[in-house]
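What you see is the complex with one protein chain gone and the rest in place.
To keep things simple, chains are lettered A, B and C as they appear, and every chain counts its residues starting from 1.
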Amino acid sequence: MKLIHDPLHGGIELDDFAVRLIDTPEFQRLRRITQLGLAYLAYPSARHTRFEHSLGTFHLAKRVRTYNPEIEEGALYAALLHDLGHYPLSHTLEALYPRHEENTRWVIKHGEIGDVIRERYSLKEFFKSLKHPLVSGDIDADRMDYLVRDAYYTGVAFGLVDMDRLIRNLRWDGERLVVSEKGVIAAQNLLLARSMMYPTVYQHHTSKIASAMLVKAVELEGISYEEIRTMDEIDLVSRLRGSEKPEVRGLMEAIDDRKLYKRVVYTNEDPGEEVVRELKKELEEEFGHLAIVDYPPKPKFEEKNAFVEVGGELKRLSEVSPLVRALVELKDTHWRWGVYAREEVREMVEVFLKKLF
Amino acid sequence: MKLIHDPLHGGIELDDFAVRLIDTPEFQRLRRITQLGLAYLAYPSARHTRFEHSLGTFHLAKRVRTYNPEIEEGALYAALLHDLGHYPLSHTLEALYPRHEENTRWVIKHGEIGDVIRERYSLKEFFKSLKHPLVSGDIDADRMDYLVRDAYYTGVAFGLVDMDRLIRNLRWDGERLVVSEKGVIAAQNLLLARSMMYPTVYQHHTSKIASAMLVKAVELEGISYEEIRTMDEIDLVSRLRGSEKPEVRGLMEAIDDRKLYKRVVYTNEDPGEEVVRELKKELEEEFGHLAIVDYPPKPKFEEKNAFVEVGGELKRLSEVSPLVRALVELKDTHWRWGVYAREEVREMVEVFLKKLF
Amino acid sequence: MKLIHDPLHGGIELDDFAVRLIDTPEFQRLRRITQLGLAYLAYPSARHTRFEHSLGTFHLAKRVRTYNPEIEEGALYAALLHDLGHYPLSHTLEALYPRHEENTRWVIKHGEIGDVIRERYSLKEFFKSLKHPLVSGDIDADRMDYLVRDAYYTGVAFGLVDMDRLIRNLRWDGERLVVSEKGVIAAQNLLLARSMMYPTVYQHHTSKIASAMLVKAVELEGISYEEIRTMDEIDLVSRLRGSEKPEVRGLMEAIDDRKLYKRVVYTNEDPGEEVVRELKKELEEEFGHLAIVDYPPKPKFEEKNAFVEVGGELKRLSEVSPLVRALVELKDTHWRWGVYAREEVREMVEVFLKKLF
Partner (left out) sequence: MKLIHDPLHGGIELDDFAVRLIDTPEFQRLRRITQLGLAYLAYPSARHTRFEHSLGTFHLAKRVRTYNPEIEEGALYAALLHDLGHYPLSHTLEALYPRHEENTRWVIKHGEIGDVIRERYSLKEFFKSLKHPLVSGDIDADRMDYLVRDAYYTGVAFGLVDMDRLIRNLRWDGERLVVSEKGVIAAQNLLLARSMMYPTVYQHHTSKIASAMLVKAVELEGISYEEIRTMDEIDLVSRLRGSEKPEVRGLMEAIDDRKLYKRVVYTNEDPGEEVVRELKKELEEEFGHLAIVDYPPKPKFEEKNAFVEVGGELKRLSEVSPLVRALVELKDTHWRWGVYAREEVREMVEVFLKKLF
């Protein structure tokens, strides 16, 4: 048994099997994958990694299982390993490659860690555990850890979620985790925390611009999935720094020095995917990598679908909590798409866009 | 005016000059210099960097100056920039190169940041400010920030230091910061925090072994001062990973995968520097990089020398506080030197050492 | 200068004039007035008093004034003394007597504290300061302190409000405090904190029932305004314990022993004030003090009216923040009125009520 200190959960206990999973190159690599990607350019203290988050998810999963011992043990280790497949800077590059969940399975199949798993579980069995509602449901150990962890390291919305109360009020009904009546406010606050972090952290413009620049650099460099899937952040950044293409080196240097592109368009009005695709093409032809279009997906707020048991009946969280409904209705208010350009061409891009519309 | 969130100090306010200093490649590089080097191998959440620490030091310096407006303004910006010269992984490599304070001056002289400074101060003047007691005294803004910050991120001894009380009870007497009577306990607790973190964090064996391995790798690779002085951690690690020497690559991989050397000797008994030097030579001849000697300097606890004003008289903190005296007397109790060896040769090293003595 | 520790604000500095105001019987009495009345029957740790809250309000007022030095100094001391007139158990008994603000003026006029004030201000002037927007506006030092303090001691919604950011973004425009753009989220979260504490703390049924019982006891005992206005909680409780009327003693003992009345009606459906008044009369005739009607006013959420400056224009917080609008729309959702009865008559009251409607 090993005890690791965590600023959120106090002491995290690791049994021997967990320790052996952690002591593999694949898991240790998570120490070099920042949880919030480039958000630290806006929140300098947001330097936490997928490593701590994975330990935290394991810890919360164990706590939920204390109250629901019928949950299969494999789900705990799935909680520990669910993020193995993240690419450097977490979600930043995910649009360019297969989703990280898919890569997690690849890493397990091909890494040392697969051998450790196979001592207890067949991989087929384990892959099923990765989809267990405790690990990947509407309210699960993963979400609970990252929402609270991100809040803690950025200072936004921290303290909002009463983790103790939530955990004590999650009941496994054989198929899913159900929030019982006394946990409704705690569950609602998960969504509240998300809705508060969405504009201020997850969609902070500094982080979005830097991320868009990085995506562009990776595209220009032409890094394949075969290459990226085992890279850590040191591999990626040193690759871009040492690129043969000056525009790639330039983008990377600009991110390093925090000399970011400027916003030409930044708006909540959605012209529709097609218009944006067209615009992107036109801009690329005209300005190359000096102007970037950033059109993120709308937020999902999946917690709203969580099942809640009120007066003996199963309902959706959004049916039960008027505040949740309000948050879901408002969720797109803070969504923004944008066009960012290098300082020198900013005005030209502006003129070009005006002509275009 | 800009406001940056910090988990320790809440909001840190930055004036325009500070913002311009921060917006230079030299300062941004500090984002990629981990405050506690490889300590995160023992305390996963200890991922804070010199960047946040520098902002925090600036913030505390400003707070002390609120109560002592006679302190020259330049000392504040010196507080902000005092760590510019740190090498990758902070103190880890300092034994191989000039002290980081010297490198700070080099960076200022040769970087963009020097140009910003020169708008307000001559470099000569500014270099003097870097030695101001507010920045580098027995009790100063630097120590206050890092002791509390390290405590926070590792969870060891956090909450011990009453920063508010200490700051309010620091008085500038024209020459130095003097702790007034009501601040004695707060000052004593700085030392207490250090004495508690010394064995558990600063000298944690995991971190010491990994550091010794890294130092060995850098020695073998033969990185010059001219090269290292502007490197960040990505530069360093990717250089070692891509080394032409297999033993360098091997050491780096072992650190990445946390497959660390094992302790053969680990003891508080000090055989004296000469014996250790001899031993080192013998071991190197026999085992090359497979066995490493780690003989760290004894801890200093400089806070004990801080001046305290009690009943109108200036005294040293150690004169006034019996607990401080006790801590100073005990300070070498937790010092350890060690010989670490790769698993495969561990027993051979043990036998060899036994023959040697 | 005196420094007092406060778990929320760290060190609170008191200048000499503040110390002299505090060192009066009228201010010391606030140590014996619980901030949240009988809420501690539901939240045992909610034992904070008007004393700490008053110090905290003073502290926050001073911090706001640091950024807005044009605010008159008198407003600070008004912040310190604004709650002098609270009755035992704070708002619990306020329906029976003049509002506590009126009593504050009475206490100042007739207490030692008035003499201290008069050394610097005329009472007329000081009474005007008590209405200063810093002390009693839509967003003011009073609200900021109590919302965060109540959150802290009950553990509900704590951490939600970024006090630092809010304070730094309050601007005095000569007439009122205006929230500037960067403070909107922090201001919104004040309202969010209130809306979260409203059902769980401020309207917790245990506290409401005990309060209704206490009000009934005080009514039966017939304590006059002349008597109550200088009482502390010890005076009140010992008076009720020692009452000549057995029903008063019985109610007090039941509160002491937490043997509370039970809910017969507890509903969000509002039958209108007239119906409730009628019902109250009928119940009183039939059951005397054994059944109590509790019909609280609807919540106000005055923060919604705070002025915000967005893009150079003054707007109301509710215009700017869709979440605030949602909270205001939902604010009556958690309002409840109730009929509570002693265990023994509970069923009889139920039957009686069914007949009545």
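Points to keep in mind about this one:
As a working rule, a residue touches a chain if its C-beta (ideal position, glycine included) is under 8 Å from a C-beta of that chain, and two chains touch if they have at least 3 such contacts.
All values derive from a computational prediction rather than experimental measurement.
Across the entire complex, the residue among A:Gly10, A:Gly222, A:Gly242 or A:Gly288 in touch with the chain not shown is A:Gly10. Of the listed positions B:Pro44, B:Gly155 or B:Gly250, the one in contact with the omitted chain in the full complex is B:Gly155.
For chain B, the list of residues touching the undisplayed chain reads 155-160, 162, 185, 189, 192, 195-196, 200, 322-323, 326-327, 329-330, 333. Hidden from this view is one chain, which touches chain A at 3, 10-11, 13, 162-165, 168, 182. Within the entire complex, the positions of chain C that touch the omitted partner chain are 4-7, 10, 23-25, 28-29, 31-32, 40, 43-45, 47-49, 51-52, 55, 152-156, 233-235, 237-238, 241, 256-258.
By our rule, only the chains that are shown with their structure count from here on.
Where the sister copies chain B and chain C meet, the same residue numbers recur on both sides for over half of the interface positions.
Among the chains, the centre nearest to the mean of all shown protein C-alpha atoms is found for A. Each chain gets a centre from the mean of its Cα atoms; for chain A and chain B, those two points are 32 Å apart. Centroids built from CA atoms put chain C at 49 Å from chain B. In chain B, 10 are the positions where the chain touches two or more neighbouring chains simultaneously.
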